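Removed from the display is one protein chain of the complex; every other protein chain stays in position.
Then we have subunit A:
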């Protein structure tokens, strides 16, 4: 038993070394990429980071739901779309700025998310995974089609002065408002990390995510926690919906690409790894904007994340098979 234990320890050390080495390599590569991009194509870096902020801020709530409630919510992007439409309607009716509506939008969508959870998803939690997938797929269709029914497929946009602000450095000119997404993404990642490790409710949620049966035994109300986490995630997406409206036009299908993008980012980071979503988003944002910056490859930028998601899922599953 002695030698085998020692070998085991050695193995752990080797793995730790390997992880350290890999981290150092990833760090070096990202610094090098950043330097090259600043010198060669600064706009790719700027727009890539802005896009990454948007992707990450939408994906992080999905990562939270996947990590704790363990469902893939295929209506994730549609919740954002609903929040955008709700904010738009209110802003138009009352003449207020979407930024003022940000917090109310988050609260209302959180409540709506909680109701949807209680009415539908909760009932399917014990069903096979595929039922949950199809259920949330059905929710996505219902949401986007209801909006289609009310607002038709026309696009709506608010024209706001601050969202088209730009900055000039030398002969370089770029929009700065979208950096707000980067800030939100970082706030979400840090805030959630704090919530999950420092607060009582957060710790309970983490426990439920790791082992629902064990959590139930020590007296945590599992379903209540699921509902709260789902509502929290949808509230965060709702705030993003209001913020998204400041920058982009909205139409019934505007949310659905975000569902796929979010899922691919969460899968890339690994389920339960919220800070990893930030890194994955930067990779995706830079890759897309890099392709977009050349005339010949511009149309192919859209394909990046589909290829990326397949590559990530395949490599993970093959690695899983080996171990």
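Brief remarks on what is shown
The definition used in the following text is that a contact is a pair of C-beta atoms (placed from the backbone, for glycine too) under 8 Å apart; a residue touches a chain by one contact, two chains touch by 3 or more; residues count from 1.
Operating definition for what follows: contacts and distances are computed from a predicted model.
Selecting from "Inner-membrane translocator", "ATP synthase gamma chain", "Menaquinol:cytochrome c reductase cytochrome b subunit" or "Ion-translocating oxidoreductase complex subunit C", the unshown chain of this assembly corresponds to "Inner-membrane translocator" (UniProt protein name). When the whole complex is considered, the residue among A:172, A:249 or A:307 that touches the unshown chain is A:307.
Of the listed residues A:72, A:91, A:108 or A:232, the one in contact with the hidden chain in the full complex is A:72.
The chain that is not drawn here is touched, among residues A:60, A:139 or A:237, by A:139.
Considering the whole complex, the residue from A:96, A:127, A:187 or A:249 that touches the absent chain is A:127. Contact between subunit A and the unshown chain involves residues 72, 120, 123-124, 127, 129-131, 133-135, 137-150, 152-153, 252, 260, 263-264, 267, 299-300, 302-303, 306-307, 309-310, 313-314, 317-318, 321.
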